[in-house]
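Can you read through this structure? Questions will come right after.
Other chains dropped; remaining ones untouched in position.
In order of appearance the chains are A and B, and numbering begins at 1 in each one.
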Amino acid sequence: MSSNTTRVAVLGATGYVGGQLLAILAGHPAARVTVATTVRHAGQTLADVHPALAPLGHLPLEALDTAAIADRADVVLSALPHGESAAVLGELVDAGLMVADLSADYRFADPAAYAAAYGHPHPRPDLAARAVYGLVEFNRAAIRASRLVGVPGCYPTATLLALLPALQGGLIDPAQGVVVDAKSGISGAGRDAKTQNLFCEVDGGVRAYNVGTHRHQPEMAFQAAALGGRAVPVFFTPQVVPMSRGILASVYARLAPGVTEADLRAAYHKAYAGTPFGQVLPEGSFPNTRQVAGTNRFAVGITADRETGQAALLCVIDNLVKGAAGQAIQCMNLMLGLPEETGLPVMGGVA
Amino acid sequence: MSSNTTRVAVLGATGYVGGQLLAILAGHPAARVTVATTVRHAGQTLADVHPALAPLGHLPLEALDTAAIADRADVVLSALPHGESAAVLGELVDAGLMVADLSADYRFADPAAYAAAYGHPHPRPDLAARAVYGLVEFNRAAIRASRLVGVPGCYPTATLLALLPALQGGLIDPAQGVVVDAKSGISGAGRDAKTQNLFCEVDGGVRAYNVGTHRHQPEMAFQAAALGGRAVPVFFTPQVVPMSRGILASVYARLAPGVTEADLRAAYHKAYAGTPFGQVLPEGSFPNTRQVAGTNRFAVGITADRETGQAALLCVIDNLVKGAAGQAIQCMNLMLGLPEETGLPVMGGVA
């Protein structure tokens, strides 16, 4: 790669999100990875932990060293855990680097909302207030102008992409709240060895967990209000299905008086027209996570039932791409003044 | 088996529901299969079409012949297709046999409701009005007294088991309707060769279909009113997940004023106490289809959110057992005056 490309540090390179960042960046025309950090695998090669990325085998895995990163990188894409990220990334922002944080630490502009959701005070309230929420389709200008982006959670990404055009347009009644019923592949649970994520425990079953109490619920509500302009109570049911990648979020809302399915459909077409990754499905067609797997795209299917006054707003994403690594790179592209789609995958797998 | 056991005819023996019926009946202490019918495989052995049932290999597959069935069987368990079933089974009822019908044909006591849902007049309105809906936990006495049972659809089974205790108890507000978001294994789509059900099309993806228009939606609404005693609009989203068996139905309803989670929980414990197959999960615990796969059991997890007034009522079943073959045999047991759990599997698989 040419030496005038942007130098990128990937923090937490050995997990699924870190690996996905590296896989996408390998094909990015204007960025190159100069640092890849790890907690437990320092000294190993990348090929040891991600055999599917064998062509990147030369990249050494290093222990985290903020001074070295500040020296050797321009941009930081971080997949460090919640709680640990705020302070480390704060240092790197202070040192002048651009940062996209995939943890929850910079997703709440209001430190009190963060504290309520995560149960401890925010370590860097000064930066939290300046950080920008990286849901590109609804926050493009702010991201372009920022140097610290809190990349949305996977469930909130799918949910907000399904919800915001209707909410912004006043087409649903926010006072009645929304129900979000989401189905996720198990890669969202990360790569730590846990019995409940073993193949034998996941295969052949779908299960619900943390119903009404998941930490993405306050993130959804906070950002629905912030980006949608209307407070809306959110009730969220996360569920795990036996697959690696993908989220299908089904959002249920009450139609505002007089609103038809055609009104809804028009709002979604308007919201996503001209965006590189959004697709609004035709009437009677509903999304399948397979159609976006491996890509930064998302697809939305909508329907409205006059009789019951119910709207169903469904969105699919790949949780590791649009729901994590891809969206972080989309944000990086904007911060660097590049077209947002630069280097991002759009073509999925046919089998 | 002793010659004084009940003689059972299984109609449509080569599909997944037919095979499940045979598998369970093989271990039933008071019934034996004397007839197994097929449309396309007459002359083949059962082991040809269901290699997993090799010990039943001796059973011949026969073309459907109602006179022969009337001669050689006392009870009919039918997995014939919708539309075809009503007339054939009508003849067998007329001939004095007990019938449990797994198609939709005898699920609506009101022929007009059937016609509205299925788009054609009912061929035997006389019998439809006398048929009993086979949701045992809420219709035990009527099933015991009947000779023709319409076995519930797989989605309605999971949905009604989740919904009815709250609805019957007046703990939710029926006027605001309920949303049913269900996730099903692909065996529910049957065994016909269709491209969309190929392994490569199903694996790795979750997809929604027929949102708000699935034929089980009117069945849910009809039976919620009939068994729950209150009309409640139902909005239903079916979704397919990459697994063979299991349904997780998540039912969302608005709490009636003043109702707490403890009230809900008490109602579910009361509804299912003493039943052989129902399990109410403790607070904060939500169900996994794996915990009931291969069994006639069901498990319910519930939560209520005071702030938003939302109740979430979740139920898991094995769609081929409690959602089909097992429930049919549970109904047969009652019609025969046997304990309802006779011969039904309750122990699942640990991996």
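Some notes on this structure:
Convention: a contact is a pair of C-beta atoms (placed from the backbone, for glycine too) under 8 Å apart; a residue touches a chain by one contact, two chains touch by 3 or more.
A quick note: this is a predicted structure, and the numbers were derived from the prediction, not measured.
Here 2 copies of the chain are placed, and the complete complex recorded in this file has 4 of them.
Everything below uses one rule, namely that only the chains that are shown with their structure count from here on.
Subunit B has its Cα centroid 38 Å from the Cα centroid of subunit A.
Partner subunit A is touched in their complex by these residues of subunit B: 177, 179, 181, 183, 200-201, 203-209, 211-212, 233-235, 237, 239, 241-246, 248, 250, 252, 286-291, 293, 301, 303, 305, 307-310, 312, 314, 351.
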